[in-house]
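Here you go, one structure.
Only a single protein chain was left out; the remaining protein chains are all shown in position.
Which chain is which? They are A, B and C, in the order written, and residues in each are numbered from 1.
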Amino acid sequence: MKILVTGFDPFGGESVNPAYEAVKRLDDNIAGAEIVKVEIPTVFGKSINKLDEAIEKENPDIVICVGQAGGRFDITVERVAINISDASIEDNEGNMPIDEPIFEDGESAYFSQLPIKAMVQKIREGGIPASVSNTAGTYVCNHIMYGLHYLIDKKYQNIKGGFIHVPFLPEQVIDKRATPSMNLNDIVKALTLAIEAVVENKEDIKMPEGKTH
Amino acid sequence: MKILVTGFDPFGGESVNPAYEAVKRLDDNIAGAEIVKVEIPTVFGKSINKLDEAIEKENPDIVICVGQAGGRFDITVERVAINISDASIEDNEGNMPIDEPIFEDGESAYFSQLPIKAMVQKIREGGIPASVSNTAGTYVCNHIMYGLHYLIDKKYQNIKGGFIHVPFLPEQVIDKRATPSMNLNDIVKALTLAIEAVVENKEDIKMPEGKTH
Amino acid sequence: MKILVTGFDPFGGESVNPAYEAVKRLDDNIAGAEIVKVEIPTVFGKSINKLDEAIEKENPDIVICVGQAGGRFDITVERVAINISDASIEDNEGNMPIDEPIFEDGESAYFSQLPIKAMVQKIREGGIPASVSNTAGTYVCNHIMYGLHYLIDKKYQNIKGGFIHVPFLPEQVIDKRATPSMNLNDIVKALTLAIEAVVENKEDIKMPEGKTH
Partner (left out) sequence: MKILVTGFDPFGGESVNPAYEAVKRLDDNIAGAEIVKVEIPTVFGKSINKLDEAIEKENPDIVICVGQAGGRFDITVERVAINISDASIEDNEGNMPIDEPIFEDGESAYFSQLPIKAMVQKIREGGIPASVSNTAGTYVCNHIMYGLHYLIDKKYQNIKGGFIHVPFLPEQVIDKRATPSMNLNDIVKALTLAIEAVVENKEDIKMPEGKTH
């Protein structure tokens, strides 16, 4: 089994992105699966093209994209991506789309085909807080997650895909008041556990992980 | 123009639901539109049936459902509903669906057709904090919003619909530490302003209101 | 009985201060006590001089100072003021003391002589969230609370004093993300209830209201 894992480059004034920092530290083999790592630019459109090229080249069985969710307390496995881009800040090439569909001929949303609750449970068993998230936002993270599933839907129907959001690193919150963070080693461990859960679980487990809002 | 506004009954151990408390205090006429108010049970399935009956009976031009989002700081106008129910607590009749689609033949998600950003802007101009939300959760609020749009899609194609989440009332947070709340009069005012924006704006305005995650 | 209630003017870039906005709306008679209201400048030193003049002129039995605590969720009755000024922003006349004692010959701290828990309980019974706070910060709010008790200790030993912090108003948080607020009417009601509790309770009540940190 081959798993492609992507992480974004820094954006929004940060000098580091915990997503790719963690991704590049992953072992090359996790639970018997070969891990291929790619850095993706935080740019609307171009990020999806880069992902498409990487899938074409690597022919993976699974694709997991990883992004920074500054302000979140825990590792969040995303459930769904929606067909809209609505930026509150410019991306790394100055784009700032407002309420634009990502693909006119795509579904209104795509649900992850990964075992998201098994991933959350496995991370928690490893002593790291995690939960299912029902929104990946409307910026480049949602964009790449939607793009990934659009590509799967249209071109790569044997692939399964998903997205994981990770918190700020401690060093990123020194000048931010009352903002949670997570150690890089813990993020690497959590991603590793999530990948193990993906390898181990063909079907997702049933456990309540919903949110009232 | 006739606008049907619904609010849920109390759930999750609360003795009051700010949603219907506010809805029932709305004027019967707002910006020239007739306002019809209906209380909806916080019950999977039954809530959608009740809504369907009300639409059938009232034949409104617009339907706005209102629900409680305990823990949120401001009035949130929902952008999208997703085709899944995943309860973390039982509804008012003991149902607790885990990862079940709401309608097998529905879209993966429905976007609100209301001018959500104009609604947010109008509420803010009235001095009340508001924002666009990209998740209505996976409980009965998302369920009714999804159900509303499913009904619109399948049966009532001339109707436009949307969903607004409101915070706890001050009296609800007395025993909850560090939990935001909003005065009932402010919620009523915010809903009134949102309805005015719906009447005044056929198309939504363009302003950045997205979230990075 | 005569009660002097003070509120600060706006500071820190805000155009309004909910403290004096609420104070000036208080009834002139609460629970039989005459209420005298004075606005105090958000300025180190000068605020205490202004307070001293007002006490001299009005000869009150009780003095309650009120200030804004932007970011707090509820009405907080302060337990203690400490003998230090440590400003993170300039006051309204450009002063920014760092780690300076307020009065060299004062106690290290003064505890409020008001029935702080009875005040909290009374506010809660009125449906408004409230709690005891163990820090008034190190800015002008702590400064005036400390100054008040220093004046009581040195000059006005028959007076009892205390301090109440109030949240932002809704209109102040429109541009601030995830920041709690409270309706002005609720703040006025809470202050009124707190004053009633002061009139009604010579001794404080015993109830657990401490914090582990």
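Note that a contact is a pair of C-beta atoms (placed from the backbone, for glycine too) under 8 Å apart; a residue touches a chain by one contact, two chains touch by 3 or more.
On a predicted model such as this, the values are computed, not experimentally measured, just so you know.
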Among shown chains, those touching the left-out chain: A, C
Listed residues C:C141, C:M182 or C:V198, member touching the removed chain: C:C141
Option from C:D9, C:E39, C:E107 or C:E171 whose C-beta touches the chain left out: C:E107
Chain not shown: contacting residue from C:G67, C:G126, C:G162 or C:P180: C:G67
Sites on subunit A contacted by the missing partner chain, in the whole complex: 73-74, 124, 127-131, 170-171, 173-174, 176-183, 185-186
Positions on subunit C contacted by the hidden chain, ascending: 12, 67-72, 79-80, 82-89, 96, 98-99, 107-111, 117, 132, 134-142, 165, 204, 206-213
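Keep in mind that, in the parts below, only the chains that are shown with their structure count from here on.
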Given subunit A and subunit B, the chains that contact each of them: none
Chain separated most widely from subunit C, comparing mean CA positions: A
Numbering shared by both copies at the subunit C-subunit B contact, with half separating same from different: same
Cα-centroid distance, subunit A relative to subunit B, in whole angstrom: 29
Geometric centre distance via CA averages, subunit C-subunit A, whole Å: 47
Touching two or more other chains - residues of subunit B: none
